[in-house]
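Report on one structure; see the data block that follows.
Right, subunit A next:
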Amino acid sequence: MKRVYVNEQWCLGCHLCEYFCAFANSGQSDMARALKDAVIRPRIKVEEHDGISFAVNCRHCTEPLCVKSCIAGALSVKDGLIVIDQDKCVGCFSCIMSCPFGALMPSDTGVMQKCELCTSNSAGKPACVQGCPNRAIVFEER
Partner candidate 1 sequence: MTELQEDYPQEGEVRIPSGCAISGIFSRNGKRFGGQDAIRSIAVMHDRSNGLGGGYAGYGIYPEYKDYYAFHVFYYDNDAKTTCEKFFDEHFDVINLSKIPIRKHPRITDEPLIWRYFVTPLPTKLAASQLDEEEYIVRSVIKVNTAIKGAYVFSSGKNMGVFKAVGFPEDVGEFYRLDEYEGYAWTVHGRYPTNTPGWWGGAHPFALLDYTVVHNGEISSYDANRRFIEMFGYRCTLQTDTEVITYMIDYLHRKQCLTLDEVAHVIAAPFWSTIAMMPEERQKEYIYLRNTFASMLITGPFSIILGFNGGLMALNDRLKLRSLVAAEKGDMVYLASEESAIRIVEPDPDRIWYPRGGEPVIVTLSETGKKVVAAESK
Partner candidate 2 sequence: MAINYLYPDYEVIRNQQRCINCRVCERQCANEVHRYDEELKMMVSDESKCVNCHRCVALCPTRALKIVKTDNTFKENANWTGEAITDVYRQAGTGGVLLASMGTPKNYPVYWDRMLINASQVTNPSIDPLREPMETTTFLGQKSAKIRRNPDGSINTKTTPQLKLSVPVMFSAMSYGSISYNAHKSLALAAQKLGIFYNTGEGGLHEDFYQYGPNTIVQVASGRFGVHPGYLKAGAAIEIKMGQGAKPGIGGHLPGAKIVGDVSKTRMIPQGTDAISPAPHHDIYSIEDLRQLVFMLKEATNYEKPVIVKIAAVHNISAIASGVARSGADIIAIDGFRGGTGAAPARTRDNVGIPIELALASVDRRLREEGIRNNVSIVIGGSIRNSADIVKAIALGADAVYVATSALIALGCHLCRTCHLGKCNWGIATQRPDLVKRLNPEVGSERLVNLINAWNHEIKEMMGGMGINSIEALRGNRLMLRGIGLTEKELQILGILHAGE
């Protein structure tokens, strides 16, 4: 299965991946309108320290700890992709505590959200990959 991988050698810490992620999941068609004066909650987050930066998103683990920990059964595996059914989520934060990557976080509506490789939004292909100006983020099988 293809996943999003980041090469920290080329990550510039520009944060564009975060903004493209937020836009892709906003449900709107104009980026300026979607994100103007908004506080963004991207599903991919840039970690940086001392000149090294790196964007982190859900690894779609083969043995997902978040799915195991979900008390409401909102998280599940579909063909290798870890997806969340936001209608079932009760906001208990168990998944957040169990994910070693910090890939889950609260959304605007209070329930949890995570990267789903842009399979259920208008982007089609992962928006962070398309938005990265230096090909630091790639979408491939390894």
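Criterion: a residue touches a chain if its C-beta (ideal position, glycine included) is under 8 Å from a C-beta of that chain, and two chains touch if they have at least 3 such contacts; residues count from 1.
Quick note on selection: all candidates are chains of the complex that A comes from, given by their letters.
Not measured: the values here are computed from a predicted model.
Touch between subunit A and the candidates 1 or 2 in this complex is found for 2 only.
Within the complex formed with candidate 2, the subunit A residues making contact are 9-10, 12-16, 18-20, 23, 31-32, 35-38, 51, 131, 133-136.
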